[in-house]
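Following: one structure in structure tokens, then a few remarks.
Missing here: one protein chain of the complex. Every other protein chain is in place.
Per-chain numbering from 1; labels A, B, C, D and E assigned in written order.
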Amino acid sequence: MKILVVAPHGDDEVLGVGGTIARYALEGAEVYVVIVAQGFPPDFTEEQRIQDQKEALAAHKILGVKETIFLSFTAARLDTVPHRDVNKQIFDTLKKFQPDILFVPFVGDIHLDHQRVFLSSLVAARPNSPFAPKTIYAYETLSETNWNAPYLAPNFVPNVFIDISAYLETKLEAMQAYLSQIKRFPDERSEETIKALATLRGSTVNRYAAEAFYSIRQIL
Amino acid sequence: MKILVVAPHGDDEVLGVGGTIARYALEGAEVYVVIVAQGFPPDFTEEQRIQDQKEALAAHKILGVKETIFLSFTAARLDTVPHRDVNKQIFDTLKKFQPDILFVPFVGDIHLDHQRVFLSSLVAARPNSPFAPKTIYAYETLSETNWNAPYLAPNFVPNVFIDISAYLETKLEAMQAYLSQIKRFPDERSEETIKALATLRGSTVNRYAAEAFYSIRQIL
Amino acid sequence: MKILVVAPHGDDEVLGVGGTIARYALEGAEVYVVIVAQGFPPDFTEEQRIQDQKEALAAHKILGVKETIFLSFTAARLDTVPHRDVNKQIFDTLKKFQPDILFVPFVGDIHLDHQRVFLSSLVAARPNSPFAPKTIYAYETLSETNWNAPYLAPNFVPNVFIDISAYLETKLEAMQAYLSQIKRFPDERSEETIKALATLRGSTVNRYAAEAFYSIRQIL
Amino acid sequence: MKILVVAPHGDDEVLGVGGTIARYALEGAEVYVVIVAQGFPPDFTEEQRIQDQKEALAAHKILGVKETIFLSFTAARLDTVPHRDVNKQIFDTLKKFQPDILFVPFVGDIHLDHQRVFLSSLVAARPNSPFAPKTIYAYETLSETNWNAPYLAPNFVPNVFIDISAYLETKLEAMQAYLSQIKRFPDERSEETIKALATLRGSTVNRYAAEAFYSIRQIL
Amino acid sequence: MKILVVAPHGDDEVLGVGGTIARYALEGAEVYVVIVAQGFPPDFTEEQRIQDQKEALAAHKILGVKETIFLSFTAARLDTVPHRDVNKQIFDTLKKFQPDILFVPFVGDIHLDHQRVFLSSLVAARPNSPFAPKTIYAYETLSETNWNAPYLAPNFVPNVFIDISAYLETKLEAMQAYLSQIKRFPDERSEETIKALATLRGSTVNRYAAEAFYSIRQIL
Partner (left out) sequence: MKILVVAPHGDDEVLGVGGTIARYALEGAEVYVVIVAQGFPPDFTEEQRIQDQKEALAAHKILGVKETIFLSFTAARLDTVPHRDVNKQIFDTLKKFQPDILFVPFVGDIHLDHQRVFLSSLVAARPNSPFAPKTIYAYETLSETNWNAPYLAPNFVPNVFIDISAYLETKLEAMQAYLSQIKRFPDERSEETIKALATLRGSTVNRYAAEAFYSIRQIL
């Protein structure tokens, strides 16, 4: 089984899919991550960008990611890039890895980059493409998904729960590798909140810990 | 793999899940069907009810259903029965068969029986039950699902497509066994429309024929 | 300030509003609770019902509830009672207490009793009533709110967050008083999950713990 | 052209469709009204019921209604009547009048009677019926439509605007005939609010006054 | 009667409105089509663009379109053009033809060009404009409308059905003129799927074939 996780920015893939990556990697799947946007000057320093890449690679090593790709779009400026160009690069990534399962960010996240990456991913994965994955799941991202407007934006309500009871610690370890991204509780992007969310999502389906997703498409 | 299909009335299970039943039965799954309501006097004659049962059993034989259960609720009068009683009997059916996958009618169908059976099925399958199936899919029913109010009732939009290219003929054959239910085109409950829907659902995901579902819950 | 919490069954008010009750009671508000349905024979034993009442009163004492009213509707059978009768008794309760703020269960909860109590409360609180409360909030209930169908039922998305950082312990203590209702983790109705939800809801707005609500109506 | 207006209770048809009835009647249409429920003892006195009928007939005369039918369901208790029975009587009414256009109350109205009448009307008017009207519009009812829960119930958003600039006065006159139903401003069921709504709905489409509807189905 | 169909790209108007154009043209309406975007270099060759225009004109001749306008926006790049500029050119088209009925693509289509054209059309047709059409319908487009995310994007649910039983063949003929756009089944943009959709939409309202629309606004 091959899995591709599309992350608008480094750390989204750990927040949303970290435990699942760890689990499926251990169970034998090949897991790939593509990070769509990076912090380029002048909004960010080049040092920060290189640091971010290092952190991502460290986190991914912990999770068992097989290969990580960094696209060259600029973080927080995806709305200034032609939609077609983002579609194309995600399409090329799908062509390269030909995953069975595709994880995408949630369209209702407050960050416009997430919204754009969601739509571009769906376009790139149109079912008439030879590289269309059979399964597409959208993941939730603490510090993005809960901050959009209730009932006005699409709100995240999961219908897929992946048991990560045995992988929550690995997820937290990977998140710790993102030194520059992890925050102190009560910030949402903190260890305490990551644990709380995993506990809640697990408990909803009578498991100790879970990551939750919304199933966009499955072809059986 | 064990599968349970909950049908408010006989023929719903063929219209919505017929090809899928045929496919999975052939592939080795045990498929069970529970028909929740029957046409009792005075709304229907006893002869009609027995005829309906015969047709159901004939159709199910064609599809490869392993066992069919008929509950004793009265068709088109489920709103007059305590919700708790319907929950209980569906719960008992889940307990008996302990399916991996549960197929339920769609809550937005115009028929109040369908709406009630949907909710009762979800209650019976609550995730803290020892018999909670790991997967729940809602199916569409021609002559019910398309007749509710656009954007006011929940409208059916599928995210799961099961390829029935090799099983469409079997589905149609099973539907022909429901002599008293099949209608002449352009009625929605006709062979032509069943084919058209399978063609459309298949084509949406680049297959020759498919049945489409909405995934309510999956625990992985 | 006067507050009325409408609970379909005893413990819903603690799960959904427990911390808020404790906080506002301590801050000087008069808090009332009405429990709409009780477990009567034959579904439940009379001993159980009396035990439930005792637990409710013990929990409410911990929270600082001023007065608790038990209506005589039968739990899990509210769909068999005329809607008008439930409306009337909730209306009478509003008339008696004339609260400024009304807390109601969420209409999308999987339990039909919750759905009915929601609608009856809104009817009873129609804005042209002399006893219409100026504020109405709907609360979430673990083991009910997360178990309905994603995007088909109304899903709970909060827009009001009440800081209960200093009251989470009191809430948990009150929940412990409901001996017969509290379950062991990973059941949703467990101490661990109550804590996790409070942590998540708090963190979403940068607080240590919160209860979250959806604002139905505010008149300023 | 034949038009049928289904009113859960007398006065709903004037509040929602009064100006439109007056306009189309004057333009030559045959307009029929069916009032589904009446106030029977013990909830209402028989005197009140007879008075209500008189008021309805007076109002309908002003509007130019050709015939008014009173069904015998009990107001505010439609949830205690089998759904099938209401469907049947509305079906019979459709069969009798065979209208081109059917006006129904809005499913999101806070009054459960309105919700039930909506669904029964849609069932009765299923497109495979020989008496299925080609056009179905849902109307809004002051004092019902605006009082349900924002974003949780279906909320009324119109897509059909019928110009009643020349008929607003007739509508108000008909409403005055409902002596027992009209209230004093700022109650929603008042002359001032009826005027304000007509002004707003008209102005939205650059007309002096309009009634607004949601189009459920049109077959062309 | 004058009709204007707004197509983001050539062939959308045939897929969505082809049968309806053929019918109304034959019944005496003046039908105009505006194609908003074309395939310009470097994404497409100039030869392809000229070929597309020829195909469009051939298809429109078959359908009886009175006049076709090609705007000069670039296909698949409408997100890089100021919204105001698209609005302006659609406004000018409305001013030129002053249609009674306006057909627009569906806002939930997966193609961002369709989403933009939808919003620009609505802005251009604002009801306070002297050229505001009285009727606006949104159409569905095979290979766009069914590929967006269930329940997250606006999903297409029709409330207007136009009988094209006598015009389906003409529609298919027009689609064949789009040599470069028609695909082989099971691609959605194939003759088989166009037929299946027409069969389904027709059957839903008891007709042999129909095109289905969502009514955005009607002023009567």
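Please note the rule applied: contacts are C-beta pairs under 8 Å (C-beta built on N, C-alpha and C of every residue); 3 or more make two chains touch, one makes a residue touch a chain.
Please read these numbers as outputs of a predicted model, since none were measured by experiment.
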Contact residue for the chain not shown (choose from C:E13, C:D52 or C:D163): C:D163
Hidden-chain contact residue, picked from the options D:I3, D:V34, D:A174 or D:L197: D:L197
In chain A, positions touching the absent partner: 43, 76-77, 79-80, 110-112, 143, 147-153, 183, 187-188
Absent-chain interface as seen on chain D, which is shown: 142, 146-147, 150-151, 155, 157-159, 185-188, 190, 192-193, 195-197, 199-200, 202-204, 206-208, 214
Contact footprint on chain C, counting only the chain that is left out: 127-128, 132, 159-163, 204-207, 215-220
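Just so we're on the same page, only the chains that are shown with their structure count from here on.
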If a chain touches chain A and chain D alike, it appears here: B, C, E
Of A-C and B-C, pair with higher C-beta contact tally: A-C
Whole-Å separation of chain centres (CA-atom averages), chain A against chain E: 36
Residues of chain A touching at least two other chains: 127-128, 150-151, 159, 204, 206-207, 214, 216
